[in-house]
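Heads up, one of the protein chains got dropped from this complex, but the rest are sitting where they should.
When the chains are written out, they are named A and B in that same order, and each has its own residue count from 1.
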Amino acid sequence: MTYFSFVRAEFLVLWRRKQDVLNALLFFVIVVVLFPIGIDSSSEFLTPAASGIIWCATVLAVLMAVDSLFKEDYRDGSLEQLVVCGLSLPLLILLKVIAQWLAVILPLLVIMPLLGEMLYLSSASLWALMVTLLVGSPSLFFMGVIGAALTVSIKQGAILVMLLILPFYLPVIIFSTLAVKAAQAGLPYSGFLAMLLAMSLLSLVLSPFMTAIAVKASVN
Amino acid sequence: MAFDSLSAFLMMGKHGVYVWSAYGFSALALIWLVWNTLSTRQKTRNILRKRFVRSQTR
Partner (left out) sequence: MRWVWFHKLASPKWFYSWSNFWALPVFCFGCLCLAIGLVWGLAFAPEDYQQGNSFRIIYIHVPVAMLAQSCYLALGVASFVFLVWQMKMAPIFIKAMAPIGAVMALIALVSGAIWGKPTWGTWWVWDARLTSVLVLFFLYMGIIALQSALDDLVLANKAAAVISVVGLINLPIIKYSVVLLETLHQGPTFTLTKKPEMPPEMWLPLLCAVIGLYSFVAGLVLWRMQSEILMREHRSSWVKQEVMENGL
């Protein structure tokens, strides 16, 4: 196995399980729809709240997607193969997460204008929202994958992953919603984007190693 | 002493309810922590002792 064949296999698996990706997307949309129906469907509420709603739904959808990242591999033993195959485990995990990120976030960005319209977002703040999603979501995946690797041996691990990882998502949500609010007020928001990017890069550097430790401990 | 009488101490001006409920909760939680620690310690010893005694008689 080489890194290239690994990536190809990953994308092939994602393509064969496209229903899972679609489910994550539908879950995301349903969570977003809950807010106008449950709280207030007027534009006075929705316009300022939109970025928070979208980000909360994203966080939940990402955690659902990330939780299943190692489950199947653990059950059929291919996770063990990754550990013993001789390639660098952190690098393999990095590639796997990037593949998953592309599969979940790209469709999400595609339907974002539609949701922006439903939540009465102006086009300027919609752009800001999409940029924060693009820049901030990698850190969601990288932090979530640690929790997924730790709980892979537990049958009902999804709730535990939520409990473990959601507190770490607070800064990402705060920076992103502040960025969108600044955009709505016509203020510069590049500082918040820089913070999001810094968090994504930091988690990109640290998370594969932490996840590798967790995967090794879970497999043995 | 910052208070004239015991009843003044218990009343704490108009904040008696707040001060004593805060301290009461804290005391309960700390006492629970101590009780939990000591009972776990005792339980561990009892479990191990029973196990050792059983393995000796066998």
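Please note the rule applied: contacts are C-beta pairs under 8 Å (C-beta built on N, C-alpha and C of every residue); 3 or more make two chains touch, one makes a residue touch a chain.
In this text, all values refer to a predicted model and were calculated from it rather than measured experimentally.
Of the chains displayed, those contacted by the omitted chain across the entire assembly are A, B.
Here the missing chain is touched by one residue of A:Ala57, A:Leu79 or A:Leu164, and it is A:Leu164. Take chain A: the residues that touch the chain left off the picture are 143, 146-147, 150-151, 153-154, 157, 160, 163-164, 166-168, 170-171, 174-175, 178, 195, 199, 202, 206, 210, 213-214, 217-218, 220.
Annotation for chain B: contacts to the undisplayed chain at residues 1-3, 9, 12-16, 18-19, 21-23, 25-26, 29-30, 32-34, 36-38, 40-45, 48-49, 51-52.
Keep this in mind: only the chains that are shown with their structure count from here on.
With each centre defined as the average position of its C-alpha atoms, the distance from chain A to chain B rounds to 43 Å.
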